[in-house]
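Dumping the structure here so I can ask a few things about it.
In this view, the complex is presented without one of its protein chains, the others remaining in place.
Up next, chain A:
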Amino acid sequence: MKRLGWLIPTLYILFLMLPIYWLVSMSFKTTNEILGSFTLFPQEFTLDNYKTIFTDSTWYMGYVNSLAYVTLNTVISVCVALPAAYAFSRYRFLGDKHLFFWLLTNRMAPAAVFALPFFQLYSAFGLFDTHLAVALAHTLFNIPLAVWILEGFMSGVPKQLDETAYVDGYSFPKFFIKIFIPTIAAGVGVAAFFCFMFSWVELLLAKTLTAVAAKPIAATMTKTASSSGYELGLLAAAGALTIIPGAIVIYFVRNYIAKGFALGRV
């Protein structure tokens, strides 16, 4: 049993990699090859699909738009979640437990329920088809998550740290920015990672709230799939490129991901 222990993770990773391999391999094939014959490896290796994406502005702007609202969302979510998480981890106040639970219930709200009202709400505020609209809409599920994760990390810091700083004459904002945030830097990283992740992968709200100017890459892809016949190679190339930002982010936080949720309280 012990000697064969490595087999289980290996098989699992193999299972994870197979569909990804197929996507990447398809992105290097010509449409003729994809539809004409079944080949395990690209026979006529081509970079045309990638060339199309990097030269056509409707394609590459999709990536720019997605990255823009995801970054904006991560910054907003983490910035407002930091003080709130501090309040939940250090103080007891009227309605704190109810508020915490109410925040978490928003994590449970199906995006499909909110799609139409969000469209009307953001149109009414003149924010439709802006990066800000998507970023704000995604805070609905990212802020509760960020508060939850940060609260867990903050509760792990002994209260003596705060008290010592106040005795030393630090004001609250100065203490919070200069001492406290650096202390829980790992927690901020983990919270930012999860905000990035859930904003990057969400499509329904992002698609509903945008038309042209802020259209995310995912929406460009679905439109291509339905309108211009069935350009599987192009679709596969666009899909393969969406994996890259995630992979980069994972690499940076690899030592912290596993701890992210474990330290949060339920």
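Definition applied: a residue touches a chain if its C-beta (ideal position, glycine included) is under 8 Å from a C-beta of that chain, and two chains touch if they have at least 3 such contacts; residues count from 1.
In this section, contacts and distances are computed from a predicted model.
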Of the options "Sugar ABC transporter permease", "Aldehyde dehydrogenase", "Reductase C-terminal" or "MoxR family ATPase", which is the UniProt protein name for the chain that has been left out of view?
"Sugar ABC transporter permease"
Return the single residue from A:Leu72, A:Leu136, A:Ala165 or A:Cys195 that touches the missing chain.
A:Leu136
Out of A:Tyr50, A:Tyr69 or A:Tyr86, which is the one that touches the chain we can't see?
A:Tyr86
By the contact definition given up top, give the residues of chain A that touch the hidden chain.
1, 5-9, 12-13, 15-20, 22-23, 26, 34-35, 38, 40, 76, 80-81, 83-84, 86-94, 96, 99, 103, 105-118, 120-121, 136-137, 139-140, 143-144, 147, 155, 159, 197, 200-204, 217-218, 221-222, 225, 232, 235-236, 239, 242-243, 245-247, 249-251, 254-255, 257-262, 264, 266
